[in-house]
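Before anything else, here's the structure in question.
One chain of protein is taken out of this complex; the other chains stay put.
Chains here go by letter, A and B, matching the order in which they are written, and residues are numbered from 1 within each.
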Amino acid sequence: MDISLFMQHMVNAISLGFVFGLVAVGYALVYGVVKLVNFAHGDVFMMAAYFMFYTSLIFGAPWLSAVIIGIVLTSLLGVGIEKVAYKPLRKYPRINSLVSSIGMSFLLQNFAVVVFGGIQRSFPVPEPMKKTLVLGEVRVQAVSIYTIIFSVVVVLILTFILQKTKIGLAMRILSRDFDTARLMGINVNRTISFTFALGSALAAVSAVFWALRYPQIFPFMGQYPGSRAFIAAVVGGIGSLKGALIGGFVLGMLTVLLPAFFPEYSGYREAFIFALLVLVLIFKPNGLFGQEAGEKA
Amino acid sequence: MKRTTRVMLSILLILVIYLFVFFAEKFMDPFIKRVLNTGFIYVILAVSLNLINGFTGQFSLGHAGFMAIGAYTSALLYMSPEQKLSNFFMEPLISPLDQIQIPFFWAIIVGGLMAALAGFIVGAPCLRVKGDYLAIVTYGFSEIIRSLFNNLQNITNGPLGLKGLPTHTNLWWTVSWAIITVIVIKRIVDSSYGRALKAIRDDEIAAENLGINLFKHKVLAFVVGAFFAGVAGGLLGSLLMTIDPNSFSILFTYQIITIILLGGLGNITGSVIVGIGFAFLMEGLRFVEMPMKIFGITIPGILGMRMLIFSILLMVTILFFRQGLFGHREFSWEGLAKLLSKRKVSE
Partner (left out) sequence: MMLQLVEAESSKKPSVKQTVLKMEHVTKRFGGLVAVSDFNLDLKEGELLGLIGPNGAGKTTVFNLITHVFPVSEGKMEFYGQDITKLNTDKIIRLGIARTFQNIRLFTNMTVKENIMTAFHAHLKSDLFTSVMFLPKYQREEEYIQNKTWELMKEVGIEHLADYKSSSLPYGLQRKLEIARALATNPKLLLLDEPAAGMNPDETLELNQLILRIREKYKLTIIVIEHDMKVIMNICERIIVLDHGVTIAEGTPEEIQKNPLVIKAYLGAGDEDA
């Protein structure tokens, strides 16, 4: 393989890595704070794409505005889902919340089928994103570059929120010790709502980058990136944001590079990735960067 | 009530059921028969999933994967060589599968056994993996199967699937297997092994500190559950006459989960009633997807409305009927006797 093709693949891989990574961080964020695997995350991602699509289509809003409105709406959706489907079950065994998130995922998908229709729609792609940059022999999609740049920005913003703001501190404390946090006067409900808002916003941002690459949106579009991000977060260590990002990254790389270097086996890519997940969980049940959480007898 | 009385009553009930099957097979509308068949297959799936999720408390999302294994294994065994030849036109089926043909009954059994083997392979690592993660691993397993079956062109015919499967499935088969499933799993649950499984569900550490081998018992639940899921898959294949890897996806598993939640986790009676009910409800609700004429106005059908209604149903159950519609109330002959004697007293 020549260097230009290799570079193309690498840029592709890195940008996809960031997309998966951002969605994975969204998962990890929610899990870290409320210890819930939010199966509906991928479908919130899907709703984000539709929000932006309709805002742009029906209200004729310029692209950037549609995206921002979409992010806001998605955050509200995330908060709403938490209040309706997870908060009432907080005091019951975890399995109820798990099942609820599965049910929510199911509900969102079917809702989308009925309300938005099952046919694929085309996500609006602004002119600057359609370009292909040519650097010498290497052809790179503008989308990929934008994705990488903005993903880094998002990660920096997220880090700032977590490390430097009060609410970020509250989130970190809550993820360490739920009960003590409440005793310390932290407004748990508000913190959890904010966590879901933030996680959903991350999903929305990833949805933008995803839809720019694959402009065909449809109700089940969240399944694939959602399950990828899932795997990434779990492999990386589901409480660890760093792990999720790295996991998403590795997964994105694998998704692009495997078929590139081993085209004969491209069909088995799914099987390989899931097998990887299973293996990691068997040998490192808490993920590569996760913490041991033993149960006291 | 003495045990022998209960056994006699149960045998009587089974005979009555078979009498019903006899007449149904002869005279019943084929459409309703098909729905009933589907219903009994759902019963097998729900009761077997309940063993893993409800009684042992292991949250498995892999049931569709076990179904797929059973469906494909049995289909490849009961199809004739000619049928296989016409299906595998892109890439021939590997030998000796292309020549083998065995009777339906044995094909189903082997399908179940292959699924049971998968249950062992999935169950073995599940010891190391707790609660939420188990859901993810089993989901992953189900997807691995789907991906593999989509790619093994010379074994499963890939995404084309298998078409023109001979219809062996009828009420005799589905009812019999449903009865076997219910009896076997009920026997397990009522025995000392059942107590061990329920202990694992309630408190793993306490169970372990009573000398219960967690690994052995969790794997047991998986293997038995997977076997019956494989059987159900095999029966479904012959009922639908066509199978493909993508029909055995996580969405199918979600439906079975809906059934066991509605019926009550750890409730066999609930799984039976809701299983059959679900099949009818699914068919009955088709009308919302068809155009309807009301007062001369045609209201167009909304595609996907059926599943949306089910999703809402599932959420309502999760939020308001956490114990399912039947909670922990199981059918028992004693319970029935008490109910009838109460009625008599008040008359």
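We adopt the following convention: contacts are C-beta pairs under 8 Å (C-beta built on N, C-alpha and C of every residue); 3 or more make two chains touch, one makes a residue touch a chain.
Just so it is clear, the model here is predicted, and its values are computed rather than measured.
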Listed residues B:S86, B:S191 or B:S332, member touching the removed chain: B:S191
Contact partner of the left-out chain, one of B:P96, B:G211 or B:P300: B:G211
Where the unshown chain meets chain B, residue by residue: 184, 187-188, 191-193, 195-196, 198-199, 201-203, 205-214, 220
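To be clear about the criterion, only the chains that are shown with their structure count from here on.
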Computed distance of Cα centres, chain B from chain A, in Å: 32
Touching residues (chain side chain B, partner chain A) in the complex: 57, 59, 61, 125, 128-133, 135-137, 139-141, 143-144, 146-148, 150-151, 205, 209, 251, 254, 257, 261, 302-305, 307-308, 310-312, 314-315, 318-319, 322
Residues of chain A touching chain B in the complex: 36-37, 84-85, 88-89, 92, 94-96, 98-100, 102-104, 106-107, 109-111, 113-114, 118, 227, 230-231, 234, 238, 267-271, 274-275, 277-278, 281-282, 285, 295, 297
